[in-house]
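Note that one protein chain is taken out, while the other chains of the complex remain in position.
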Amino acid sequence: MTEPTPKRVTTLRELSQDTEPERDLWPQIEAQLAPARPSLAASNGGAARRAVPPSLRWLALAAGIGCVAVGVWIGRSALPGGVQPPIAAATRPAAGTVQTAWVTDPRYRRDHDALVQSLGAQLASLPPASREKVMKSLTAIRTAKQELEEALGKDPSNALLQELLVNTYQDEMRVLTDVHEAGDAGKGI
Amino acid sequence: MRIVYQLLPAAVALLASTWVCGDTSTSFEREVAADPKGIVEVTSTTGTVDITAWDRAAVGVKAQLGSEVDHVEVTSSGNHTVVRVQLKHHTMGFDGGEETHLRVQVPKESEVDASTVSANLTSSGVQGIQRLKSVSGDITAEMGPSDFDAKSVSGTLKLHGHGQPARLHVSTVSGDIDLKHAAGELEATSVSGEVSVEVNPARAARLRSTSGDITFDGRLLRGADFDAVSVNGDLKVRAPSEDGFQYEVQSLSGDIRDCFNAKAERSSEYGPGEKLNGTRGAGGGHMRLKTMSGEIDLCDH
Partner (left out) sequence: MTLAQVEGSAIDWEGALIERARAGDSRAFERLYREHVGRVYGLCLRMTREPALAEDCTQETFINAWRALAQFETRSALSTWLHRIAVNVTLAKRRKSSRHEAFAEPNVEVEEEGIEGGWTLETPVEVEEIEAAIGSLPEGARDALVLHALYGYSHTEAAQMLGVAEGTCKAQLHRARKLLRERLNVEIA
């Protein structure tokens, strides 16, 4: 917390050492960090969820961006009959939206395809009611991303929108990782 | 007539076996010695799981097993006890069969690690670290004074504490979070579920949702750090604070209301959005409330 600076000083030490930046820099910092594991402290028996293996984390990261394509895949794949994929196909962002840099990364594209293959199966292995709820959540995330990207297209320097968009991508990653783990949970027991 | 008499015992036996097969559930009971502060791992993909604490240095398992269950494994090695319900033929246990009810009693200082798939999971009386996970089942748990971690994909989390400080980490994808009488440090996230939490007192709180509403009620400790962010959900925060807080409140298209007559101002001269920045009391803590389209309600008393 910044101490109130006196108007006149007699020593340089009295000058304020703390200056808060004009805007919140965290969203851009967070976007550059390696994907956070969905766990608390992992040492000393802290109540951490099991750390996601690096390969899985990367897949989740890639999958997070490819949520829309996942929806398309699910729509064409062998889901039990009667389950309509709620996520409509959208391969291009709308005009004026912000394209995320991740989408064009070659590593993402490769891992995205691999994740799409496994994610459909994971979702299909969930109980029907659960699968429907998860699809609705993925739709909510996709809608939020679209709204945020459109808004950022009009106001690219808006820090609030940037922060919310980064949060939403992260939440998407979390969801896809959780679903991946959930799909594995019921197997081999 | 003689043929009937000869066939009668066979007929009776046939009827009796049918009667037995009509009731396909079986009982299971086992108890093993356990470290009073050891780790107890419980896994079941079917039925319900109830975990309760007791004062004995043992893990007691009682179960009513449905027909989909192959066997229950109870093993103990060092300070680690594992209770696992094994299904037949890799069935997921979603589609019928008799319901399985698993009741596990654990030493109250145990560290409990429980996972279910579609089962509802309950836990009460455990004082040690708890990690509770379910895919589609609901989790109802009593939080103790230790680290607590609960996660469900589509189930609801209904959690109840006793005001003992701990680090709490709860998350769902589409389920609701209802957390009462907690204390300490909380991180709660949901995508589309409602998040309603009561933390008293709170050292730190980080609440996040995409479309669900977030409601917080609780006293903030000196220097507390509070963060609530939602894309489309409403944020309602009532947080008296020991030494006040600096607040930073922003909504792009929702209204901002507060109980201390501060007036929100436009975030930008040319674009939409409102913000409310200021200090309450001595400004020792930090309060950040952000949403794109939700409404924000902030009060410090």
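As written, the chains take the letters A and B, and residue 1 is the first residue of each chain.
Definition applied: a contact is a pair of C-beta atoms (placed from the backbone, for glycine too) under 8 Å apart; a residue touches a chain by one contact, two chains touch by 3 or more.
Just so it is clear, the structure is predicted and the values come from calculations on it, not from any experiment.
Peer 1: Of B:A166, B:L179, B:V197 or B:V231, which residue touches the hidden chain?
Peer 2: Checking the options B:A166, B:L179, B:V197 or B:V231, the one contacting the hidden chain is B:A166.
Peer 1: Among B:P36, B:P145 or B:P240, which residue is in contact with the omitted chain in the full complex?
Peer 2: Counting the whole complex, the residue in contact with the absent chain is B:P145.
Peer 1: Among B:G161, B:G175 or B:P201, which one touches the chain that has been omitted from the display?
Peer 2: Going through B:G161, B:G175 or B:P201 one by one, B:P201 is the residue touching the chain not shown.
Peer 1: Using the touch definition from the top, which of B:A34, B:I129 or B:V197 touches the missing chain?
Peer 2: Answer from the full complex: B:I129 touches the omitted chain.
Peer 1: Which parts of subunit A face the unshown chain closely enough to count as touching?
Peer 2: 1-2, 5-13, 15-23, 25-26, 28-30, 32-34, 36-37, 39-46, 48, 51
Peer 1: Using the touch rule from the top, list residues of subunit B that touch the missing partner.
Peer 2: Spelled out for subunit B, the touching residues are 129, 145-147, 165-167, 183-185, 187, 201, 203-204, 206, 221-223, 225, 286.
In this section, only the chains that are shown with their structure count from here on.
Peer 1: Which positions of subunit A touch subunit B when the two form their complex?
Peer 2: Interface residues on subunit A, with respect to subunit B: 1, 24, 38, 40, 45-49, 125-130, 133-134, 136-137, 140-141, 143-144, 147-148, 151, 154-155, 158, 160-161, 163-164, 167-168, 171, 174-175, 178-179, 182, 185-189.
Peer 1: In their complex, what parts of subunit B are in touch with subunit A?
Peer 2: 43, 45, 84-87, 90, 92-94, 111, 115, 117-118, 129-131, 133, 135-136, 146-149, 151, 153-154, 167, 169, 171, 173-175, 187, 189, 191-192, 208, 210-211, 229, 231-232, 246, 248, 250, 252, 267-268, 271, 273, 283-284, 290-293
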